[in-house]
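Missing here is one protein chain; the remaining ones are kept as they sit in the complex.
Right after this comes chain A.
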Amino acid sequence: MRRKSMTLVQKIWLAMSLVVIITVLFSYFLLNYFYQNLYVNKVEQTLIEEGRNLASDYQGGPITEEYRKRVEWYNEKTTSEVLLVSNPRELSACLPFQIDYDSLISEADRQKLLEGKVVTKTGYEKRFGRKIMGVIVPLLDEHRLQGVFYLYIPLATIQEMTKEAASIWIPLAILFVAALLLFGKKMADRLAGPLKEMERVAYSMSQGDYEARIPTQANDEIGRLARAFNVMAKAIHEEDMRKREFLANVSHELRTPLSYVKGYSEAILAGMVKTKEEETKYMKLIHREAGRMERLVRDLLDLAQLEGKSVPLQKVPLVFSQVIEDTLAKYEPFLHEKEIQVVADLSPEVIVEGDGDRMEQVIHNLLDNAIRYTPKGGTITLQLFEAETHSCCFVIRDSGKGIPKEKLPLLGQRFFRVDQARTRAEGGTGLGLAIVKQIVHLHGGTIAFASEEGKGTEVSICLPMWDDQQHEVE
């Protein structure tokens, strides 16, 4: 059986409670200790001072009646008990003899007093029948212990004061602890609130609800975590949307050629085709649509490979202008057919590190697009030049009708077409630019689009140059 674990709130609260209670207890004992010590010490010091002051009046010789009377007067006025003891018996003067008498001063005390030292006593004193704090100050006439001042106050007085302090302190401490514990509970709830909300949202996301968000105000760690969680939820939501869109696009793209193939083949099978020419025409249409589907599937596969990085790039140093020219050569018939003029300004010194086939694919797709959108007798301009240090740019410009500004950011997305109806007829898959974008990214480069409606579109690709070669050239 699993042990029931504590919640975070309980743990935080428990930790806070423990800290509060331990602190309060510790401070109580510390307070008591210092109170006792400092106060008792203070009392002791005061008594010693008082005793010494009284003793300073003693001029030597036997204790006179007058002196005794003055001390008695003082004793009545002062808060402590002051005794002037001069009875040799009480001072243990007869000690070597076994006199059965419990002297006020013990032999050890007498020895100290004879040396002029003050004796202090704390605890039960039989003579007074109670606990006292007392000091004994000697009255010495040379080596003669003529008497002592015995000053004391009952310890009960000190303990009463401690009790009095405790009677104020303890209820205050209890109130303080209770308030702190309540505050701690609130604090813990406040800390754990967003966490609980996160838990709830995560569960609802697992049920397919990507719209839920955590309300956050705080800017602390938990607030930031909640915000990061929201960003993540948004990203998942967008990814989910993209996935749905993609599936919709793919099925849509496949449906059109499929319906052609199905329709024409049904027509042939139903014997609706009368002449050989007609049959050939239908077969050509079916073949064309099959080709479209093949291209679509091939492009999808390409894109999947590029995005999944399942086929690594075979990077080698490439003379970029050569790649461009080779590809351009393949398009000679089409260009000729459409009477398109190509103006190429390609720097032969530009060398990039890249996968030859992939780079060719990039040029291929871009040229494909350019030719497709350039009207008969138009111009395509190609430029390759070194941009900054370690990078080069390839710019391809057509003289087509251009792209509306608001659609520029959408270029490069899968299945995005500027003119849906027309382009599908033109035979593009809608994946060409997406593939280009992916390949350029994989090569560490950037792609940018610029267009002016009616004048043409410009695509710029910037790629890092091959470093070592660069050094050798320099």
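Quick note on the criterion: a contact is a pair of C-beta atoms (placed from the backbone, for glycine too) under 8 Å apart; a residue touches a chain by one contact, two chains touch by 3 or more; residues count from 1.
The rule is short, and it goes like this: contacts and distances are computed from a predicted model.
Per its UniProt record, the hidden chain corresponds to "YncE family protein" from the list "Tryptophan synthase beta chain", "Phosphate transport system permease protein PstA", "Glutathione import ATP-binding protein GsiA" or "YncE family protein".
When you scan A:6, A:94 or A:301 for touch with the missing chain, the hit is A:94.
In the full complex, chain A makes contact with the omitted chain through residues 61-62, 87-90, 93-94, 96-99, 101, 114, 142-145.
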